[in-house]
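Structure first, then comments.
For this view, one protein chain was removed and the others were kept in their places.
Right after this comes chain A.
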Amino acid sequence: MTSYHGMFSALLILVPVLTFILLWIALQGPVVDRITMAGLPEGVLDGLDSGGVQLVLAEIKSVSRGQIFGTPEDWKIAAAGRYVILHDRADWWLFAAVTILSLALLAFARSRVAADFRARQGVEGIVSGLMIFCSTVAIFTTIGIIASLSYETWRFFERVPVAEFLFGLNWEPQIPLREDQIAAKGAFGWLPVILGTIVITVVALVVAVPVGLFSAIYLNEFAPKRLRSIVKPVLEILAGVPTVVYGFFAILVVAPAIRSFGQSIGLDVAPNTALAAGGVMGIMLIPFISSFADDALSAVPQAMRDGALGLGSTRGEMMTTVLFPAALPGIVGGVLLAVSRAIGETMIVVMAAGLIAKMTINPLDSVTTVTVQIVTLLIGDTSFDNPKTLAAFALGMMLFLVTLMINILALRIVRKYREAYD
């Protein structure tokens, strides 16, 4: 197989060179920025926080693109000139480095390739290296999530004490925290936020669990084959609808309907009541729960069904007294996964739930959730050094940990029970 020799050379050259180019492109921007900022005259950046510094950098960049608003100071124009030169020079350096690297690798490859060289083994070695790299991307992603969340959370706890965050009963992140102001006490207590999350999750489960469960029971045991083949895909459609669509549905239809119904029976319902967000989230979770319950019921061995029927129970009794209890662990696992989905669900609550954190468990009232707070704190201006933005990362950390624990628990329950019957 002669083609392996060429393949070997190509891979030997392309893999390092492409990696090098990608790394260079990723690092060029930040490095040039840093050199530009370091070259500014002394004193011009005094008294600016990191947001102000970012602003100066952005202005220099826009000047370098020729977009000039007003009259920038001379040092900014000079810096813009340096910025352009640095980028040009960087491009040249990249070109030169890539050429040298390619030639060196080509020479190396040429020296290796000979009639008796085992090229296939060489190629396969490189390919397996690439595949191992691909599979470690998942690990790197996890590391990235944990590292970024912990780093920003740690910076948050430098500014706000851990105890305040974990046990505080007030969540008012909109209070501006100035240098001379001691962080408004208790403004970053996450308890009302998590309470709101729980309220909405409970409402969602109250809708989703009965509907999903009874659908699964019917589909699994009683439905004619034709009906089953129609219902299952339709439920899958419900699962495939993007959550932003559910969010719009909640504000367009569900919330006004609940509100006017509440008013007609004399109840005071908030316009963004937890019932609307939770109820719509429940609709979203119906297919999730029903498919998990269906799988769990199907996994119960046929012998148990036959046994129950043979002893004279009706199919209904077989379902309630034999199949359902036997499938219960799997169903519980599915419900737990649904809980973790509900806690982490973002768009429905961002659009349909409230923004203000209250210590209330009244589902007619408006409550807020962890994900709503993360999104509202980070939309718009984000400089990474005020507690307001960092608080979002602390909430994200808690969200990640809570959902991770629930997922691990749920998967363990599901797996354990599956093994019992296999």
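Everything below uses one rule, namely that a residue touches a chain if its C-beta (ideal position, glycine included) is under 8 Å from a C-beta of that chain, and two chains touch if they have at least 3 such contacts; residues count from 1.
Here is the rule we go by: contacts and distances are computed from a predicted model.
> Which of "Xanthine dehydrogenase family protein subunit M", "4Fe-4S dicluster domain-containing protein", "Phosphate transport system permease protein PstA" or "Spermidine/putrescine-binding periplasmic protein" is the UniProt protein name of the chain not shown?
Result for the unshown chain: "Phosphate transport system permease protein PstA".
> Out of A:Ile13, A:Met319, A:Val367 or A:Ile413, point to the residue that touches the absent chain in the complete complex.
In the complete complex, the chain left out is touched by residue A:Met319.
> Quick one: say which of A:Ala104, A:Leu169, A:Val241 or A:Ile361 touches the chain that got left out.
Per the contact definition at the top, the residue touching the missing chain is A:Val241.
> Tell me which residue among A:Val84, A:Leu364 or A:Leu404 touches the hidden chain in the full complex.
A:Leu404
> In the complete assembly, which of A:Ile35, A:Leu55 or A:Val253 touches the absent chain?
Touching the chain that is not displayed is residue A:Val253.
> In the full complex, which bits of chain A touch the chain not displayed? Write them out.
Contacting residues on chain A, toward the hidden partner: 26, 29-30, 33, 120, 124, 127-128, 130-139, 141-142, 144-145, 148-149, 151-152, 210-215, 217-219, 222-223, 231, 234-235, 237-238, 240-249, 251-253, 283, 286-287, 290, 312, 314-317, 319-320, 337, 340, 343-347, 350-351, 371, 374-375, 378-379, 382, 384, 392-393, 396, 399-400, 403-404, 407-408, 411.
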